[in-house]
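Excluded from the complex is one protein chain; the other protein chains are retained at their positions.
Right, chain A next:
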Amino acid sequence: MNFACNETDDILSETIARFAAEELRPRLREFEAAGSVSQDLHTRFEALGFVAVDLPEDLGGAGLGLTTRLQINRRLAEADAGAALALDRLGPAAYVIEAFGGRDLLKRYLDLLAKRPEMRVALVIDPDVISAPKSSVRGEAAWIASGCADVLVGLGRAGAWLLESGFVIEAVRGAALHAAGSSRVRYDGRPAHAWHDPSSVARALAKIRLYYAALIWGVVADAAGFSRRYALDRVAFGKPIAHHQALAFLIVDMHIVVERLGLLIEDAARRIDAGEDGAADAASAFIDAIEASRFVGPNAVQILGGHGFMRDYPVEKAMRDCRALGLLGGGLDAAQDDAGAGLASAKSQELAA
C-alpha cells in the first residue's frame, strides 16, 4: 500500500498546476465569452507533452497510464474544466477507439491529429446501439461540450461506431463548460467503423467515466478551496464566517466529499492501470463525482452568499461546470446500473466460491 505519488507524477502535477494557474485561471471568463481557447494556448499546452500522456510510447504517448492522465484533468479543471476539454482534441473518444479499434486505429487518429492542429474528435452517447450496429447510424445529441468535430464517435450499451462524415454540428448556447464549445449534433451516415462488443463498451466506459470524474474532482476541489478561503476572510456578526458552525461544518463536509472522491478515482484508475477490471469501481467513482458536484457546487455558491450568485466570482461557474460534467458520459442512472451489476457479479462469485 502506498498513498504517496511517485516523483514523476509529482513533477508532472506541479508543471500542469503551474500551466493551469498561469495560462487558464486568469483567462477563464475570456475563454467563456469566446466559447473556445486560443490556438496559441493549444500549441503551448501540446508543447508540454501531456496530450497522450496515458497512451503507450510507441503510439507517441508517454506511457504513464490513466492515473497520470486523471491528475492532469484534475489540475486543469481546478482552473477551468471547459478549457481542459477544449485542450484535449481527441478527448475521451480515445478510449472508445482504443477499446474497439485497437492500437492501430488509435495510432491512425493520433497521427492525423498531430498533422492537423485544428482537428477535433467528439464523443456522443448513442442509446440506440443496443445490439449489433447497422450499416448506417442515425440520431441526434441535443448537447455536446464541443464547438466542432471532424470525427464523431458514438458509444452505446452494446457497441460503438465512428463517423468521418455524415454528421452536422450546429452551435447552440449551453449552460456550462463554455470554453469547450457547445453544440447540437445530428448524424445520419455510414460509419467508417462499427463494432458490437459489450465487453469493450465496459472498458471504454470505465475510462470515460473516470475522465469526467477527474474533471469534476478538480472543479469541486477548487470551489471548496475558494469558498473555504472566502469564509476565513469574510466577517459577519463580528467574526469570520468560518467561525459560525453552520458554515464550518458545511466546509468540513465539502472537504470530506472532495477527499473521498479523489481516493475513489485514484483507486479505480490504479486498478485499470494494473490490468484489472475496474468497470464497477469506475462507475462508483463517477456516481460519487456526480454527488460531489451536486453538493459542493451549489454550496460553494452558498458560502459566498449573494456574491456567490454574481459572475464576479468563480463559484457560480464551478456550480454550472461540475453540474454539466456529471451529465456527460451517459450520466448517473447508467453508472448506477453498471456499479450495481458489478456488485451483483462480485456477490455471485463469492457465493459460487
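Note that a residue touches a chain if its C-beta (ideal position, glycine included) is under 8 Å from a C-beta of that chain, and two chains touch if they have at least 3 such contacts; residues count from 1.
We take it that contacts and distances are computed from a predicted model.
S.K.: What does the UniProt entry say the missing chain is called, choosing from "Amino acid-binding protein", "Acyl-CoA dehydrogenase, short-chain specific", "Benzoylsuccinyl-CoA thiolase" or "Peptide/nickel transport system permease protein"?
M.R.: When "Amino acid-binding protein", "Acyl-CoA dehydrogenase, short-chain specific", "Benzoylsuccinyl-CoA thiolase" or "Peptide/nickel transport system permease protein" are compared with UniProt, the left-out chain turns out to be "Acyl-CoA dehydrogenase, short-chain specific".
S.K.: Who touches the missing chain here, A:A34, A:L105, A:L327 or A:A341?
M.R.: In the full complex, the listed residue that touches the missing chain is A:L327.
S.K.: In the full complex, which of A:A4, A:A246 or A:L351 touches the chain missing from this view?
M.R.: Counting the whole complex, the residue in contact with the absent chain is A:A246.
S.K.: Even though one chain is hidden, which residues of chain A still touch it in the full complex?
M.R.: Within chain A, the residues touching the omitted chain are 125, 141-145, 172-176, 182, 184, 235-237, 244, 246-247, 290, 294, 298, 301-302, 305-312, 316, 319-320, 323-324, 326-328, 330-333, 336.
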